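Okay, structure first, notes after.
Just one protein chain is left out here, and the rest sit where they should.
Now for subunit A:
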């Protein structure tokens, strides 16, 4: 297949084997091992990436389905020298223990901030037309990202801080 996909701004040829998931393509073909494989069944969220700005589980989609689309992984959000606001806040709040779920958490939260800016409602919203930013909202919106170490309180604090800076 001569089709391409753009990952973190760089155009890449799609794999020949159509079975390759977007997750395996990122990790094994491109060496972008920031994106993690947890459950490989869309339950844990460790594989969360952004496709054309929307957060998805990269384990539950084929790379071939994303020809001509733009993928952003944790490597595309910031660098150790120049971290994103969320990456900095996660460090500041100690929002992890083992760190395995962290790239997925940060990709997910990056999209969450945009969704809140767009006033998208969630299951926790009292008012579908104008959701307000509460801890309950952030918890609900992050329910697709599990943390086996249980760093949820600090993850919440990190996201809340950036969301408030944003507002």
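One rule holds in what follows: contacts are C-beta pairs under 8 Å (C-beta built on N, C-alpha and C of every residue); 3 or more make two chains touch, one makes a residue touch a chain; residues count from 1.
Assume contacts and distances are computed from a predicted model.
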{"item": "Protein name (UniProt record) of the chain left out of view, among \"Heme exporter protein C\", \"Carbohydrate ABC transporter permease\", \"Gas vesicle protein GvpL/GvpF\" or \"Xanthine dehydrogenase YagS FAD-binding subunit\"", "value": "\"Xanthine dehydrogenase YagS FAD-binding subunit\""}
{"item": "Touching residue (missing chain; options A:61, A:87, A:102 or A:161)", "value": "A:61"}
{"item": "On subunit A, residues whose C-beta touches the chain left out of the figure", "value": "18-19, 21, 40-42, 45, 48, 54-57, 60-62, 64-65, 108, 111-112, 115, 118, 120-123, 125, 128-129, 139-141, 143-144"}
